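A single protein chain has been omitted from the complex, and every remaining protein chain is retained in its original position.
Then we have chain A:
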Amino acid sequence: MTGGERLSLSVTPETCAGTGVCTFYAAGTFELDDDGRVSIVDEHGDPDDDIRNAVEACPTRSLRLGPSGGGRP
């Protein structure tokens, strides 16, 4: 992160396979619903490093950290 710019977190539940890798690395940020699909409970629910680990490790690339303001329509 440069210049204090905040990154925004987005998820794609359609491709999520319910592995729970993200909730292992960042349990305060991500949550799975009854169908095992990911959602965000708190965008800053864990230290940044933990959230980055979750995003990087998601085996289906269903998590994204990008510059804020460019969220899905």
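Note that contacts are C-beta pairs under 8 Å (C-beta built on N, C-alpha and C of every residue); 3 or more make two chains touch, one makes a residue touch a chain; residues count from 1.
Definition applied: contacts and distances are computed from a predicted model.
S.K.: What is the protein name, per UniProt, of the chain that does not appear here: "Cytochrome P450", "(2Fe-2S)-binding protein", "Threonine dehydrogenase" or "Biotin synthase"?
M.R.: For the chain not displayed, UniProt's protein name is "Cytochrome P450".
S.K.: One chain is left out of this view; which of A:7, A:40 or A:57 touches it in the full complex?
M.R.: Counting the whole complex, the residue in contact with the absent chain is A:57.
S.K.: For the chain that got dropped from the picture, name the residues of chain A it touches.
M.R.: 17-21, 23-25, 32, 36, 49, 53, 56-57, 59-61
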